[in-house]
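For this view, one protein chain was removed and the others were kept in their places.
First chain written, first letter: the chains are A, B and C, and each begins at residue 1.
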Amino acid sequence: MIAVLKQGTSQEQIEHLTSWLETQGIGVHICEGHFQTIVGLLGDTSRVDEELLSGLDMVESVKRISEPFKSANRKFHPDDSIIEIPAPDGTCVKVGGGNFVAIAGPCSVESEAQILEVARAVKASGANLLRGGAFKPRTSPYDFQGLKADGIALLLEAKKETGLPIVTEIMSADHLPLFEEVDVIQVGARNMQNFELLKELGKTRKPILLKRGLANTMKEFLMSAEYIMAGGNENIILCERGVRTFETYTRNTLDLAAVPMLHELTHLPIIVDPSHATGISRLVRPMACAAAACNADGIMIEVHNDPKKALCDGPQSLTPAQFDDVMKAVLRVREAVL
Amino acid sequence: MIAVLKQGTSQEQIEHLTSWLETQGIGVHICEGHFQTIVGLLGDTSRVDEELLSGLDMVESVKRISEPFKSANRKFHPDDSIIEIPAPDGTCVKVGGGNFVAIAGPCSVESEAQILEVARAVKASGANLLRGGAFKPRTSPYDFQGLKADGIALLLEAKKETGLPIVTEIMSADHLPLFEEVDVIQVGARNMQNFELLKELGKTRKPILLKRGLANTMKEFLMSAEYIMAGGNENIILCERGVRTFETYTRNTLDLAAVPMLHELTHLPIIVDPSHATGISRLVRPMACAAAACNADGIMIEVHNDPKKALCDGPQSLTPAQFDDVMKAVLRVREAVL
Amino acid sequence: MIAVLKQGTSQEQIEHLTSWLETQGIGVHICEGHFQTIVGLLGDTSRVDEELLSGLDMVESVKRISEPFKSANRKFHPDDSIIEIPAPDGTCVKVGGGNFVAIAGPCSVESEAQILEVARAVKASGANLLRGGAFKPRTSPYDFQGLKADGIALLLEAKKETGLPIVTEIMSADHLPLFEEVDVIQVGARNMQNFELLKELGKTRKPILLKRGLANTMKEFLMSAEYIMAGGNENIILCERGVRTFETYTRNTLDLAAVPMLHELTHLPIIVDPSHATGISRLVRPMACAAAACNADGIMIEVHNDPKKALCDGPQSLTPAQFDDVMKAVLRVREAVL
Partner (left out) sequence: MIAVLKQGTSQEQIEHLTSWLETQGIGVHICEGHFQTIVGLLGDTSRVDEELLSGLDMVESVKRISEPFKSANRKFHPDDSIIEIPAPDGTCVKVGGGNFVAIAGPCSVESEAQILEVARAVKASGANLLRGGAFKPRTSPYDFQGLKADGIALLLEAKKETGLPIVTEIMSADHLPLFEEVDVIQVGARNMQNFELLKELGKTRKPILLKRGLANTMKEFLMSAEYIMAGGNENIILCERGVRTFETYTRNTLDLAAVPMLHELTHLPIIVDPSHATGISRLVRPMACAAAACNADGIMIEVHNDPKKALCDGPQSLTPAQFDDVMKAVLRVREAVL
């Protein structure tokens, strides 16, 4: 971290700053230039409050050189993290470190028949986790909000029936008791910076599927993971699901370069959700293949037994047959890039 | 609302669609063109699930002509809403309908001395509400998170001392009991689409200061207000605080055109926060004046007795003297545009 | 195209509008609803001036249903266009319709030794077009601007030596005479809406490599292609090279979903430039593979014999050995997704 001091900062002020930083265990190196004095901060600067530092009136600007995230940082944890999700049969679904996960299921759980039919179909095609929305974040209060507790019950039934561990989204820490038997808890894009929720999830040891916010940088994404990890829960799977831009043909702009970039920055696994990113079912196959081609640790795809009747997100869902075709292509691509 | 049907849609399918819509109380008008058939939906389409409709396989695309928000819509409520905030002395602070509000205070409540000094100063300069952060949403779990309950206690002390009603941010519905005596509850940008929180606030009758999300459209902003109003709480003050763009010299890009645009779309009052939008104290005066010039219903400004020691957001805070100067200029501008 | 009329529009006004549209060869269909009247425009609306129409005071809003681009539109030209680039040996390099092109070379042409060495290397690895910058668009007037005419001469030498047709960027129509022997003329992102340049290129019959602007929608991208095609030149290769967002770890955000989306909208081939999109050489391999996986018609990659000495864009250039490895992986991915 570097602090550029304003012209005319006195020696005394500099010493005051230096001692204040040293009390925080930060080493200091001063470079005095003709036009400006630069203070280099050495050591673990992730705990230095950047806004506080730039608030000091002797400071012109502050620039971070090392990242503000620590537990999530690959520099301090070179090996890939592998997240293990116990399956009913005693085995484990592994994500990361070369283990590819395929998560599939309907946007919303609608009925027993629907979720069972989809669960059996996606399992047959090679999915190893079942997704389904029970609590639905909808932009309009008048749109379908999900079956809530009943939806979770139906997912657990499908889990019992197929042996697939389940993934479903949480919208409030108050609902945590309902997630007792849920295998992976999803945090949606709109809650990526719901810090109180992240802190509560940090107290659990459940695997968390953390989706990137619609307009959040990779740094903020990792800082949100850091919130959960700071609480002691290191079981985090990151999910790129598209960011918001000016483009309107696709719902969001899928930032696939974030996959290799995040692999550099962090040891956590990164999966991709092409369904929500594009909002168009015809684009799911090519973007799922592209995700596999840039080494994503998995994909999450919406599959519906009858998309035209889906209670939400119909336009982006695949039929079981289409999903089967996508899975075959994705596995071939993984072979190709090894 | 308009639905464009795919070529080759049968008469039978169209009738099926029509009857399905009519069961929802929606009138239907069909225009058959050479290349495509267009279905016009008439009546209250705010309750039609746009994604569900576009999910039907006969539908090529859906376009909304009327807005999806209803309670917040000026069309159904032509007069400005005036939000009334009771003051300790029995009077009311009014916002909207020509009533201008000036909210000021420190980013974070730090100590009794600090909050009392700032409260007295901003009141003397004409502020009619006191702001101060007790629960702080910070990007990093390692940054100062606020004094929490103690911060609220200090705000209430300042309220008792100065008679200024207080505004402070809530980060979780679980904290609501602590907000009993808080006069205006703020929902921060990162929680604008925390729908569970919005629903809980809809059950209260407290005035809500709803900040626009970093990358949310005005339509989404009004849909979040709609969440609160759908619960029965119509006491909402909207706050424009800058959106996220590619620009880096300023922290965010203050979207001032949203003020007159929102005034057209909704009857709710709209205020502006130039401190967080720009992140630079030197830009607060010109942008506060600009907000008044485009008819904002108020401003919210960070004021600190000693910015260089602020525990957060130092670079954007004004001194009491600077705030006094801003208030004078803002009031002159209001005169000028009447 | 649909025009929503304001409430209270008189029958006479509607007839006036109808006849005015019919003089432009546009069919009209009126749907009168309870609250509003909707005018459906039928026929070739690509020539209707949307802004002019919405300027009429009886019109509340205008919504396009069919795209404003025509020559580039797949609806009117279902088969893929195949762009043919004659090679010195009498053969043709084909792009599109299943023909994959690999364009490689240095960001800037620097010397005879450099361009020849790179040209030989990339040819050996399977590149079929040589790229190199002679005119360089740089943000700063103080940065290296390219060898200009000398750069083109060196490219032609490399073409003679290796038999690879060449691609280089034009920055002004005044330079066209210098591009006599250039095989493919590149239009850079910053000139995507330099309409005067596009018109001049429309008069030539040279293949044009049109790069997407930093903040342009796919629709605008296709309208710029339309400018060239309207002049009679249909030899256009589109190039996705990343759009501008709030993210800072990567130089731009590569919008790979634009590849399958554009394939739906247009018959023109679409290639991808992972070097400029990411600005980081380590991300070029995964993103080139991802581009192949979502069916891009080619890739354009920066290769330099000694990146650390590159006069520009060093951080994103590959060594010939790295490029060779990328080519092998890309071809395997193409196999996998067939």
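Convention: contacts are C-beta pairs under 8 Å (C-beta built on N, C-alpha and C of every residue); 3 or more make two chains touch, one makes a residue touch a chain.
Since the structure is predicted, the reported quantities are computational estimates derived from the model, not experimental observations.
A.B. asks: Decide which residue listed in C:Glu12, C:Glu51 or C:Asp89 touches the omitted chain of the complex.
C.D. replies: In the full complex, the listed residue that touches the missing chain is C:Glu51.
A.B. asks: May I ask which residue of C:Ile26, C:Leu116, C:Leu156 or C:Leu214 touches the chain that does not appear here?
C.D. replies: Selected residue, touching the omitted chain: C:Leu214.
A.B. asks: Decide which residue listed in B:Leu42, B:Ala102 or B:Met218 touches the omitted chain of the complex.
C.D. replies: Checking each option in B:Leu42, B:Ala102 or B:Met218, the one touching the absent chain turns out to be B:Met218.
A.B. asks: In the whole complex, what residues of subunit A lie against the chain that is missing from view?
C.D. replies: Interface residues of subunit A facing the absent chain: 2, 4, 27, 29-36, 38, 40, 42-43, 61, 63, 65-66, 215, 244-246, 248.
A.B. asks: Which parts of subunit B face the unshown chain closely enough to count as touching?
C.D. replies: Residue positions of subunit B that touch the missing chain: 215, 217-219, 243, 245-250, 253-261, 264-265, 274, 277-278, 280, 282-283, 286-287, 289-295, 329, 332-333, 335-337.
A.B. asks: Kindly note down the residues of subunit C that lie in touch with the hidden chain.
C.D. replies: With respect to the unshown chain, the touching residues of subunit C are 46-47, 49, 51-52, 54-57, 68, 137-144, 171-174, 190-191, 193-197, 199, 214-215, 220, 223, 226-227, 230, 244, 307-315, 317.
Simple rule for what comes next: only the chains that are shown with their structure count from here on.
A.B. asks: In steps of 5 degrees, what rotation angle do you get fitting subunit B onto subunit C on the CA atoms?
C.D. replies: 180
A.B. asks: Taking each chain's centre as the mean of its C-alpha atoms, give the chain farthest from subunit B.
C.D. replies: Taking each chain's C-alpha mean as its centre, the farthest from subunit B is C.
A.B. asks: Between subunit A and subunit B, what is the separation of their C-alpha centroids in Å?
C.D. replies: 27
A.B. asks: Where in subunit C do residues touch two or more other chains at once?
C.D. replies: 215, 245-246, 248
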